[in-house]
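One structure is given below, represented as structure tokens, and several questions about it will come after.
The complex appears here minus one protein chain, its other protein chains still in place.
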Amino acid sequence: MGTFIGHISPGLAFFSFGILYAVKFSLMVLRGEKIQLLSPSRTSGFRSCFKRIPIEGIMKIVYGTLAVMAELFYPPGVYKLIIYNKEKPDYPFTHPNEWQHITMYSYFALSGWVDIISQACLPRRLFLFENIAITIAFYIEALLLYSHMHGKERVENSVHTLLLLTCFLVCLILTVELWRPNDHILWFTKTCLVMIQGTWLLHAAFILYKPFTGKPWKEDDMANLMFVTNFFCWHIALNIILLVAIFSLTGLWLSRCSRRGESSALQDATERFSFHLEWADGTGPRSEYGKLQPAEEEMQLLQEYNI
Amino acid sequence: MGTFIGHISPGLAFFSFGILYAVKFSLMVLRGEKIQLLSPSRTSGFRSCFKRIPIEGIMKIVYGTLAVMAELFYPPGVYKLIIYNKEKPDYPFTHPNEWQHITMYSYFALSGWVDIISQACLPRRLFLFENIAITIAFYIEALLLYSHMHGKERVENSVHTLLLLTCFLVCLILTVELWRPNDHILWFTKTCLVMIQGTWLLHAAFILYKPFTGKPWKEDDMANLMFVTNFFCWHIALNIILLVAIFSLTGLWLSRCSRRGESSALQDATERFSFHLEWADGTGPRSEYGKLQPAEEEMQLLQEYNI
Amino acid sequence: MGTFIGHISPGLAFFSFGILYAVKFSLMVLRGEKIQLLSPSRTSGFRSCFKRIPIEGIMKIVYGTLAVMAELFYPPGVYKLIIYNKEKPDYPFTHPNEWQHITMYSYFALSGWVDIISQACLPRRLFLFENIAITIAFYIEALLLYSHMHGKERVENSVHTLLLLTCFLVCLILTVELWRPNDHILWFTKTCLVMIQGTWLLHAAFILYKPFTGKPWKEDDMANLMFVTNFFCWHIALNIILLVAIFSLTGLWLSRCSRRGESSALQDATERFSFHLEWADGTGPRSEYGKLQPAEEEMQLLQEYNI
Partner (left out) sequence: MGTFIGHISPGLAFFSFGILYAVKFSLMVLRGEKIQLLSPSRTSGFRSCFKRIPIEGIMKIVYGTLAVMAELFYPPGVYKLIIYNKEKPDYPFTHPNEWQHITMYSYFALSGWVDIISQACLPRRLFLFENIAITIAFYIEALLLYSHMHGKERVENSVHTLLLLTCFLVCLILTVELWRPNDHILWFTKTCLVMIQGTWLLHAAFILYKPFTGKPWKEDDMANLMFVTNFFCWHIALNIILLVAIFSLTGLWLSRCSRRGESSALQDATERFSFHLEWADGTGPRSEYGKLQPAEEEMQLLQEYNI
């Protein structure tokens, strides 16, 4: 749906995923957790299975399925589940945009099913398969975005090129994460890029279908093209600030919960975060530090494990 | 041969290789085998040499040689083993398409000869040379596909661009495999891409030479170009499902053969697969586990070797 | 400001950063220092905090802020802090170039603030955040340079493409440095590229706005385009020579200061440099050698730690 709502809804979806990731990875970093490619085995049974269903998987399925439905049957009274138009003499293809969107959303919905099956139904979680599913979904999105751009106007192309760039970077990071699933820099870069994709889609909806001035952007004005890139750069800054804010709030909230009042909670969290980042390059120690050592011991550790 | 049969036959060849790889790598993963860059030395003698001839090498030689023959002498009565047309005044080149195909198929046939010499004739298998030979064959294919596209119509170009993308990804993976020959993720990604190349060539033959509607695709219709990408995305999904099915069936068949009835064979295979995947990132242990430990020991292992 | 002074001033800024980096990294290599992702904790208090303020951070803030001010209010009497022109009927965007430059300079100023906060105000230095800030600033510069080029003449495009290439290589190196902050080859390559960016911007100002012949370069003359690349290649050579000179002078100056007269100071520095370079590939020892061993011990070491 090359419409206003057709850009707003995926924008909101990506943005909500970005927020979810931000909270999830902040919690994991602050608690010192790690992704395990293969989790220990779990109790089976329908009840415990039901409890383990991940919110992320449900969101992907709901968003994906709703979007596919909307592509096919929205606005009401329309039915687009046909590929060939059999009434015309040379059977031309119909609804190319809709079918590209359906393909894209289906892959995200599939990734949601893989998440749920892996996290809730199987006797042990297979993180690798979840990661592969979402990686493929983003690659498909990049491929379709690329072929989407043929024969569009220049402003629309500019907007979509920046979206494609963001999407492609997410693909790259997800590919690297297949081999390095616990790199903290990659976690937060990915989160930020997904958030940028979300807010940029929201902005794109307004640029393309509801410009604030009430008049469509002129295609032949260079200033327009230059401001598209400019706005995108501002989105980057905004989302980084938002990400830092979410991380800090999560740290605060976590320290409230655990009632560790002896030191500034936020600083403690930051320290622990830096610690994990330092380890992230693979040369640091692999053991776990349940609690931070006093300053002197720490100094020693730092000198030992310098890169 | 820019004909229907000229796209169907390499399509079938690539697809059969994909299936062969899928079975081969599934077996290797399920049995916990590894590729050895340099195998231990072997008994010589014509008999044992003959037994060791690999089916993969024979397939490459037969397909490659047949294809070269077909390019030169098919349809019967035609003889295309000339480069210059000496009858015309300025000696123009003739049969550029045919000579490109001949070059491409020859490299695959050569790779087959290297396979056979390395696996059957030499006193020890040199896996590295086999790998280099097939890598070069795919790079040559990518190079020729790229130069193939000059001056073609848009739909044909779209189809070939997607083929080139797949081929180039195979090249990249093969290059990485020169240094990391035992990465399970790379094995199955490569297998899936080769299968996609096969089915996509089959589909391409129909798109370009036998459209289902009976009328050739219009070049200037954007919907056509968009549906080409769309179909390609569906091929990806189909081949992934096929690959998972082959892996599962291999696992089932293997467990039937070995009569290990005490636990669900498929699940056991999956577990072992995940184990190997976990090791694939290079941080895990390099030793071999002949059989899986009971659940408790396993838990311990998992915590020790967490990445 | 697409003007002479608008290219000279960032050129000088980048060049001064290049010189600063050259001295800084030469000193670090000659003294055998390393960047620590997370420094040991420091004494707090306003005085010691003030002393730790880094010159690099101040330079970034001063340059960045001045440049933003100049974009907005220079020449005097001009006020460009508007995006939409509200007087015209369709509210067109105004000053696209200026707003792109403002965005670019703001990110560099922000990076300066991050430097100061991390190095002076926080209880411990967080090198990773400084590195991320400057990396983002360069990526933004690359993105804006890319969108800057639309609709420009060929000579101007050639000049900017080479600038973009340099900027993109800096981005790549900074990205790799997130994971390998202590690679000496990357340090000096980055330094050299920043210096090239500086001198090239200075040259570009003359090419585009004050050609030596007094006449603007013709756009349709191939010789002009070819000489642009040619001049760029000469800039590379010049900056490499300058970098080697700075390294040697720093070595000389350091040996004067420390009054170690027993051996040629420069050679000693070079030896130590090579030593560190040898370690840079990650396979060498991680311990520190306060002073170099006598020749015989050294030989032994070299044989032990050969790669």
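All chains are identified by letter, namely A, B and C, in their written order; residue positions are counted from 1 within each chain.
One rule holds in what follows: contacts are C-beta pairs under 8 Å (C-beta built on N, C-alpha and C of every residue); 3 or more make two chains touch, one makes a residue touch a chain.
Remember, it's a predicted structure, so these values are computed and weren't measured experimentally.
Asker: I'd like to know which visible chains would be in contact with the absent chain if the whole complex were considered.
Answerer: The omitted chain makes contact with B, C across the full complex.
Asker: Among B:L143, B:L165 or B:M222, exactly one should touch the missing chain; which is it?
Answerer: Going through B:L143, B:L165 or B:M222 one by one, B:L143 is the residue touching the chain not shown.
Asker: Out of B:Q100, B:Q119, B:N230 or B:T250, point to the residue that touches the absent chain in the complete complex.
Answerer: B:Q100
Asker: Go through chain C and note every residue touching the omitted chain.
Answerer: Within chain C, the residues that touch the unshown chain are 158, 185, 213, 215, 218, 221-230, 232-234, 236-237, 240, 267, 270-271, 274-275, 277-278, 280-281, 295, 298-299, 302, 306-307.
Asker: Extract the touching residues of chain B with respect to the undisplayed chain.
Answerer: 34, 36-41, 83-84, 90-94, 96-97, 99-100, 103, 107, 110, 123-124, 126, 128, 132, 136, 140, 143-144, 146-148, 150-151, 178-182, 286
Everything that follows uses one rule, which is that only the chains that are shown with their structure count from here on.
Asker: Pick one for the touching-chains graph, please: line, ring, star, complete, other.
Answerer: line
Asker: Could you report, rounded to a multiple of 5°, the rotation needed to superpose chain A's C-alpha atoms on chain B?
Answerer: To map chain A onto chain B, rotate by about 90 degrees.
Asker: Could you tell me the distance, in whole angstrom, between the mean C-alpha positions of chain A and chain B?
Answerer: 32
Asker: Quick check: what residues of chain A touch more than one other chain, meaning two or more?
Answerer: There are none in chain A.
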